[in-house]
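Pasting a structure below so you can have a look.
All protein chains but one are shown at their positions in the complex.
Going by the order they are written in, the chains are A and B; count residues from 1 in each one.
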Amino acid sequence: MLDIQDINTYYGESHILQGLSLQVPEGTVAAILGRNGVGKTTLLHSVNGFVPPRQGSIYYNGVEITKRPVHEIAKQGIALVPQGRRIFSSLNVRENLEVALKKGKDGGQSWDVERIMDFFPRLRERAHHMGNKLSGGEQQMLATGRALAGNPSLLLLDEPTEGLAPIIVKELEGLLLELKKTGVTILLTEQRFGFALRVADHIYVMAQGQIVHDSAPAELWQNEEIKKTYLGV
Amino acid sequence: MTTLAQVGLNTASLASLLFLVAAGLSLTFGLMRVLNMTHGSFYLLGAYVGLTVWRTTGNTPLAILASSLTAAVAGGIIYWGFLKRFSVLDEMPQALLTFGALLVIADFTMWRWGADFFSFPGPAFLRGPVELVGGISYPKYRFFLMGSGLVLAIGLYLFVARTKIGALVRAGVDDKLMVQALGINTPMVFLGVFVFGSFLAGFAGMMGAPFLGINPGLDFEVLILAFVVVIVGGVGNIEGAFVGAILVALIDTATKTYYPELAWFSIYVPMAVILAVRPRGLLGRGA
Partner (left out) sequence: MSTSTRVAAKNRMGIGSLATGTYAMLGVLVLFVILPHFIPGYYVGVLTRVIIFAIFAIGLNLLMGYTGLPSLGQGAYFGTGAFGVGVMTVTYNVPHPIGMVGAVVIAGLMAAVYGLVALRARGAYFLLITMALTLSTWAIAFTWRSLTGGEDGFPGVTRPGFLPWSLTSEVNYYYFTLFFLVAAVVAFVLIVRSPFGLALQGIRENEQRMRSLGYNTWLYMYIAFIMAGVFGGVAGVLNAYSVGAISPEWTNILPSAEVLLMVILGGPGTIIGPLVGAGAIIGASEILNIHFPERWIMFLGGGYIVFMLFARDGMVGLVRRLLRRWSKR
């Protein structure tokens, strides 16, 4: 379980996350919704260590990971699929997966290159293409596959559907639900309301660095007030 | 015809030397985004230590080894003792720290070895010229230098392009933070690359001594030339350092032969033009 307690994160001198708390139980999918610039990415970066919070604590499975170096947090079983995918463009698809291979925290290595390519057959077709020669959807799959190669127990997905065609979004949705069945915990940020509601077990709505609403998807669906004020739906 | 051959041979030997220095600089810059101002200092410090070893023992391979190891250790100290303390995003303070280290090392070598110009003849079996067809004779040692440069270039290329560690280095050049997010302890990778790059600089220091001599100020000259090679070829890849080294060596040699008064102009101005067209160098990636 991921337990974020009252964190304050700054970007340079701007106070981005202002006393934010949330919990993601093991094996569930939580989605964070909110407009551009409310601090969704900063939240994920606070967890994975890119932008450590100045105050507050983050625990993962009982271990405090606040302010630990990025690679140590990764070794706790936390993997990031970043916004913009950040594929290594001078590596081919297979190499992108290979550099990321590592055993999970429990010592298991159920995800290897073969299984990832079975899971994302498009990656197998493109195995020898360079990272910068992929379509947006393929890049998203590769970034997700690269995260899985580290056998994580928690996946952080930052706007996975950004810039993808509706048909690819649909495909990704299926894959994420499939992934959820493997028992991996997922925390994702989204701008696509419908996508988030279909894949998540629990929804958080963010505004100005704070959680302003949290509920099950169905409940948010009925809350016109929140939808209008914070999400513009 | 003779001068043309001379230009070709001089280009090849200078290019070998420049490649040795620039390859390490290119990888450390590409990987860590640190403008390492001490790289030329490693070259000179290594050469001085190698010279001392050679004068005491008369053993050339030992002198070359001493030169390379001195530079490698100095590089390790600079990275592990100083640069590692900085966040990977603090590019400026790191560059300035290495500038301070450049001054310290320059003054240290001045103190220990003085302002004299030293020469180092190279190993006995490589002294003297080789007679080529067409009545051209050319120093044996230069051929040795070309050979070493070529072998190292191929070896380095294969290492970076084909091995897993090489893939890691390339990934680091693309996005070092993302590499760390995969659970890889990047400071260890950086240390390895930094030490190795410094080792190559020290190796070049002794290998280049029969060619360029050993004297104060060489640290800065070599540093600037290596930067030019890296800028022209593109940062963070071996092929770029190779192409850049040949280009810079060719321009330098040709102008020094035919238009000596344009020597610096002809290196720096094309560099600026290349940058204007391709900000990341001829073989650099991205924009």
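Methods note: contacts are C-beta pairs under 8 Å (C-beta built on N, C-alpha and C of every residue); 3 or more make two chains touch, one makes a residue touch a chain.
From a predicted model like this one, the values you see are computed outputs, not experimental measurements.
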Missing-chain contact among B:Val151, B:Ile165 or B:Val269 belongs to B:Val269
Who touches the missing chain here, B:Leu4, B:Val104 or B:Val130? B:Val104
It is residues of chain A that touch the chain not shown, namely 11-15, 36-37
Those residues of chain B that touch the unshown chain are 29, 33-35, 82, 85, 90-97, 99-108, 110-111, 224, 227-228, 230-231, 235, 261-262, 264-265, 267-269, 271-272, 275-276, 279-280, 287
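Criterion: only the chains that are shown with their structure count from here on.
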Gap in Å, rounded to a whole number, between the CA centres of chain B and chain A: 42
Seen from chain B, its contact residues with chain A in the complex are 164, 167-168, 170-171, 173-175, 177-186, 237, 285-286
Any idea which chain A residues touch chain B in the complex? 48-50, 69-71, 74-75, 79-80, 82, 86, 88-91, 95-96, 98-100, 102, 131, 146, 149-150
